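Removed: one protein chain of the complex. Kept in place: all other protein chains.
For clarity, chains are labelled A, B and C in written order, and residue numbers in each chain start from 1.
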């Protein structure tokens, strides 16, 4: 499937539409099978113990899957998350960014399903996995 | 089951242990069957369209269930979220706080399970439901 | 909201459309806020240790939510499960039926969300909780 938006276009969209996380999340790479996003971890993302908080990982997974869908259907569509399931499996390494490797498993007319594995930059073992469903509004 | 911590103690704990969300989340009420927490919605929680973002609702659910567990087992225990499932069902009303009504369904030796219904203040219909599992570390 | 189908009509539908579980699941009660279904536990539902298997509880939750949706929108619609999340919290009591108490949290034009608490007949503590999303096909 040809991509409707490339890496630069997705990052520009992110800055424009989501100013609250501008500069925190970046699309690292993108191809027809998947997308990798980076969370530039700073103090805002930490919880007691110095590790990245669950809501920060949830936000990263949400953005990564959302952008992977937009990469396929274009910016015109306003997709909304309807369901998410997340497993927190290991403590992220302190002082490292998080990388989210995302795959779209289904891109239907009304629903899209994506999944993400999150890992600390420079490591292989996943710290979290997440799957999400997005409702895609009908074209006008 | 007698409560180990009351509303004031939980709010003080929140301010001390989670300075990043201090002032944003408050325990409203608490009894032996449940806990209600309020998210004081401001610009940080919004997404395009003026509605509260999914990660903000996730964070509210996470804190509410965490505090409901601590209310029962006390501050000494460090519980961590291992799994969460969330359904976003309706768009929250613009300009209103969110209330999270939480129940603990299981409080075992190793695992606790809680669930939350989130609604806009002043309305009845749930905007989101969430269930979470926490691992409770063994006592030393 | 007025109900489109009553208890008898739902049980007849179950026998007709799902012969594989005919006689195993029954609607016990039904009103505008919820539905209770019974699983008549027999050897087919057991796993090692004499307890009811996870897939049997999943099937009970699935049927209960499905019937609660049909009670509201009528038999004409063919709803399909798109997502389910289930927590197994306690071991069901040996030799007892299971009861599933179901609530519909959202009944939209395209998606419905329901949740279920499952308990052993005669006891109060939930053995499992489950939430499910159903896609409702558009009317022709």
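Definition applied: a residue touches a chain if its C-beta (ideal position, glycine included) is under 8 Å from a C-beta of that chain, and two chains touch if they have at least 3 such contacts.
Because the structure is predicted, anything quoted here is derived from the model rather than measured.
**Q** For a quick check of understanding: of C:27, C:71 or C:86, which residue touches the chain that isn't displayed?
**A** Answer from the full complex: C:86 touches the omitted chain.
**Q** Which of C:55, C:74, C:108 or C:138 sits in contact with the chain that's absent?
**A** Residue touching the absent chain, from the options given: C:55.
**Q** Could you list which residues of subunit B touch the chain missing from the display?
**A** Per the touch rule, subunit B residues meeting the hidden chain are 82-83, 85, 110-111, 133, 135.
**Q** Which subunit C residues would touch the chain omitted from the figure, given the whole complex?
**A** So the residues of subunit C touching the missing chain come out as 17-18, 20, 43-44, 46-48, 53-56, 58-59, 62, 80-89.
**Q** Given the full complex, what residues of subunit A touch the hidden partner chain?
**A** Residues of subunit A in touch with the missing chain: 85, 87, 89-90, 105-106, 108, 113, 115, 117, 126, 129, 131, 133.
By definition in this document, only the chains that are shown with their structure count from here on.
**Q** Give me the superposition rotation angle from subunit A to subunit C, based on Cα atoms, as a multiple of 5 degrees.
**A** 180
**Q** Centroid from C-alpha atoms only, then distance subunit B to subunit C, rounded to Å. What do you get?
**A** 28
**Q** If you average the Cα atoms of subunit A and of subunit C to get two centres, how far apart are those centres in Å?
**A** Distance between chain centres, rounded to whole Å: 33 Å.
**Q** Hey, how far is the Cα centre of subunit A from the one of subunit B, in Å?
**A** Centre-to-centre distance between subunit A and subunit B: 23 Å.
**Q** Subunit C: which residues touch two or more other chains?
**A** In subunit C, residues 85, 133 touch at least two other chains, as defined above.
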